[in-house]
Structure formats: structure tokens, C-alpha cells
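All protein chains of the complex are present and in place, except for one that has been dropped.
A and B label the chains in the order they appear, each numbered from 1.
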Amino acid sequence: MKPRVGIFGFTGCAGDQLMILNLEDELLDLVGALDLKSFTMASSAVEDSEYDVAFVEGSITTPKQKQKLEEVRKKAKLLVAIGDCAAWGGVQASCNGILTVGEKMKEVYGDEKVWEIYESKPLSAYVKVDFVLPGCPIEKEEFLRAAASLLRGDLPEAVDYPVCVECKLRENGCLMLEGKLCLGPLTVGGCKARCPSLRVDCIGCRGVIEGEARVKSAMQVFKEAGFKPDYVRARLRMFAANYPEILEVKG
Amino acid sequence: MRYAKLAKADLPKLFQSLKGYGEVFAPVEERGKLFFKKVEDLKEVKLAYTRTLLPPKKLFLQPEEEIMSYEGESYTEKLDGRKAVLFGVHACDINGFLKLDRVFLDAPRDEYYARRRENTLVVGITCVPDKYCFCTSVGSGYASGGFDLFLHDLGKEYLVRVGSGEGYRLSKQDYFKEAGEAEVKLAAKLEEKRAGKLRRKINLMGMGDLIETEGKEGWEELTAKCLACGTCNLVCPTCQCYDVSDLLTLEVRKGTRVRRWDSCMLKRHALVAGGLNFRPTVVERTVNRLSCKVGEEVRCVGCGRCTVYCPAGIDFVEMLSAVRGEAR
Partner (left out) sequence: MNELLPRQAKVLKVEEQTPIEKLIQLDVFLNHKPGQFVEVSVAGVGEAPISICSSPTRKPTEVCVRKVGRVTAALHRLSPGDRVGVRGPYGNGFPMERMKGHDLILVSGGLGMAPLRGVLQYALDHRREYRELLLLYGIRDYSLMLFKDEVMKLMDSKDCRVYLSYEKEDEVCKNLKKKCPERVCEGVVTKLFGMVDLNPDGYVVVCGPPVMYRFVFKELMDRNFPPERVYMTMERRMKCGIGKCRHCVVGAGTSMRYVCKDGPVFTGVDALQIKGLIG
């Protein structure tokens, strides 16, 4: 029996689901290898089913989403967060801890209560997440490899080293040494140093290495390099504001 | 050792001979970055240089390589038998090879490293040190072996030291001339002059014990800025650590086994299945790294790369003098 798979999306740009649709060369192989029960972005047909693997994109921002996520979790043997929104809460979390949801609503809608929303949180704030495929968007190759493992019933090997490793393996010069605010040392690798290889400083779209990222040390190094704390904080918050150490960083 | 002389004007001839042996990899400068790269013409080569970003060990122990493929549970090795030439290697990096040889050529030898090492000619050349070099303090300022040819710059010509049978065959080409005592004396004098320019010194007396007994607070202070990014290891000519991963394809039964340089400053280095990490913090990892480089034996070759390329500006030599109790 082919593994039953569901692909779901919550608050986000749907870029990770689009990435899966964009697989082109491999899409047919992938679809052939599994029993796709639900992929709302690709087809409106949704089967009520149990899932061997559920891929979930997006952050959770409403009570309805939370309920739906909990349903998916109950029906899924393995739940995989795909993309930065699902992994960390995404760009929409970047003001968490600075502005409350109430303040944001008031700013946009005035005093009228439109609907109930939550502060943007990753899936793991509500349900158990078995594996995270980070990135904004996810990496095609990484997704395919992980999918192959998951379909076989194995958890994939998680990347837990920084972007710097992949930068050095490619013999890239260090952008921090060139005076750029590169978040490579804090950021989960696996992107093959996509941006720094083009001499663009890492913006941290794959999130921080949990329990490892040396945020305080980086703040010190960036400060000594002459970057303003406000700017550093904004950069750190863009993709990983919900990481406790980053949430605490003062502007 | 056999000695020969090569006029600088005849260097292109040697280069041609080397090309006849195999692909030539040499230091090249692009956009201010120096690295070993495959070259076709001597004109591409930067003959006088300080250091490349990655050490030339990358040719023997590749940064990332497929070591085997599998189908079902049957594995097929992927060994490389190509002949190659490493042209323009400095004494520190050649001494780095010797240290890695002891790891990878000792039984049971690593076939991947061993075959490339055996199939690669190493041609050394006089270096241009900068303020970060300290090879003379760790006994790596001069290469006594580990190369096929070593070119000592004597001004208009090179003294060529011949270090292997293949080197001997090359030195029999008609563009080489005989050399002896006079040229060796001159080369030694010039090497000494060059070594004299090295201001950086490192005192390793008792260093292993100093590292072992340095307190936690001291280490925390010394590593406060460390980003645990692994750069120091990844640019080191004597770091040997590697990790191995299986890469699965959608075809499930087929895939590859890949190995990649690893760093002892990273989380997974001493992490065992089940979640216990034997070196959980940057402090333990730094103690391990320094012990490995200069505690147990002197594996550091003084090339300065870990200091030059550290994004946090942590200075290897300064860190060790601090451990000795000299001004922090």
C-alpha cells in the first residue's frame, strides 16, 4: 500500500506548497510513489482520511486553524512542518513581543472587533511536530530527500549545523569579514549557502539552530562591527522572532 | 636528497611537464580570494601568495564527496584514480599533509585519501608570510618531506629539492641543471631571512596541561564571542573530522553515501543517539579543539587560517597565550 499523504496550508504565502508543485521533473515520480489524499493547493478534492505523513505549511493565527491543525495531527502518523511560517511563525511573527495582537488589530481596524486572531506561532506551539523542513521557501532537493525517507517510514536526518559550514565547503569568503551583517552562523544550513554563494548576506530564512545558535555572541560581534542594535534586532526577528533568545533581544 | 636548479624562465617548461602528468591545481586569485583551482596555463597561477582560503588538503580529503552508492543493501565504492598535480604548495600546508598522512595512511588506511595522495604530485614553493603566520613556532616553516619537488626562490632561479621518484624523473628533464652546496646554502639563508620576518610566536611548553587545567570561567571569557560556526576547523589544514550521510532518492532502493568535512565545534560532533552530548557547550568543544591541535601533540602547522577567517575575530595564538596566563 502506498503511503497516504496530506499537504495542508495555514497562514503564509503558500510558497512551500508551490515549491512542491514546482518540482516538475520529479513531481510525477513523487505523486506516483504516494497516495495523495489532500493537497488543497493542487486540487479541491479532499478525502477524509488518515495520513501516514502530513506536510503542513504556514503559521497558526486563528482558533479555526488551531482546530484544523489538531484534527490533522490526530489523523497523521507523522506531522512535518514545512517552511519558516510552520517552523517559527514566519515573517508575520516578527513583531511578537513588541506589539500585542490587540494593538495590531487596533492599528488596522480601529476599535471595531473584526475577528479573533492569535499572535503568529509555529505549529509546535500547538501540536507535536515530528520533523521540520525549514526555509523560505523550502529547498526542493531537501524536500525530496526527506519525502523519500518519510515515505519509507524513517525520520530524515535533520540539518543541525550552520550555513557557515556549507559556505566554507564551497570556499566562499566570509561576508561578515567583509563587513556585512550575515546571519549564517546562527542559521540552519541545508540551503548549500544559496545566498552567500552569490555574495548576498544570509537573512536567516531557515531559522535558528535550536539550542545551539549563539545569539548573544553574535550580538556582540555585530555590535563591534558597528551595526545598530535596532537593525540587528530587526534582522534577527524577520524569520525567527519566536526563538526565546531572539525574542529577548533589546533594540 | 637530490638537488637541481631551474631558471625562472624555464618554469613554463616544468608546468608543461606537470600538465603531462595530470590535471594541475594551483593557487589562483579571483576577486581578492585565493584558492586552489584547476589551471591550464602558468599565467593563471599566483606564484607569490600568502595563504589560500581552504588548505590544499581539499584535494585529498574532499569537502564533500560521494564515497559509495548502494542498491538494496549492496554497496559499490566510488574511488577516484585520476592523476593530478598540486602546484605551488607552501611548507606549512605540506607539513599539514604529513600530519594527515599519519591519520589516513595508517592501517587501516582510508582508500579515498590514500589513492588521491598517491596519484597527486606535490610541488612546493617558497611562501610570502604575513603577520598571522607562526609556522616557525610549530616546526612547520620548512618541509623536509611530503612533496615531490620543492621550489626555493633564489631570485632568478629556483633551487629544486627532489623528494620522490616521480620528482626525480621530472628533474631529469633537460631544463633542470645540477645544484649543490652553494645553492642549498643560499636557499637556507633566504629561508632563514623569510622566517625571521615572522613576528608571531607561540610558546607551547606544557600547553596540554595548561589547557586541561584552565577553569570554566576562563574558557567562557575566551569563547564569549565564539559563534560555534565551525570555520576554524573547516579552514584548518590538519582537521581530519568528517561526517557521513546516506542520501536517499525517491527510488528508495537506490542512493548514495556521502561524506563531508565536519567540525568539532558543532552540536552533533559528540552527540550520541538518544540525545546525550559528550561536549554540549562551546567551552568543552574549544578544549577539545585546542587539545587536538596543540595539547596531545603539535598538529597545528601555524598557517594562521583559523584566526584570519574567524568571523568573530577570535585569535588562536592570543587565546593560547591567555591560557598560559599572559595578558588577556
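Here are a few things to note about the model shown:
Operating definition for what follows: a residue touches a chain if its C-beta (ideal position, glycine included) is under 8 Å from a C-beta of that chain, and two chains touch if they have at least 3 such contacts.
Everything numeric in this text was worked out from a predicted model, so none of it was measured.
Only one of the listed residues, B:E66, B:D80 or B:E111, touches the absent chain: B:E111.
Considering the whole complex, the residue from B:T50, B:N288 or B:T307 that touches the absent chain is B:N288. Looking at B:D101, B:D246 or B:D315, the residue that reaches the missing chain in the full complex is B:D246.
Within the entire complex, the positions of chain A that touch the omitted partner chain are 148-149, 152-155, 157.
Residues of chain B in touch with the missing chain: 67-68, 70, 72-75, 77, 79, 103-104, 106, 108-112, 208-213, 240-246, 248, 252, 255, 262, 264, 269-274, 276, 278, 284, 287-288, 291-292, 295-296.
As a convention for this text, only the chains that are shown with their structure count from here on.
Annotation: 37 Å between the Cα-based centres of chain A and chain B.
Across the interface of their complex, chain B is touched by residues 26, 29-30, 33, 144-145, 147-149, 151-152, 157, 160-162, 164-165, 168-171, 173-174, 176-177, 182, 184-186, 209, 211-212, 214, 217-218, 220-221, 224 of chain A. If you check the complex, the residues on chain B that touch chain A are 32-33, 35, 53-54, 58, 63-64, 224-231, 234-235, 245-252, 260-261, 263, 266-268, 282, 309, 311-313.
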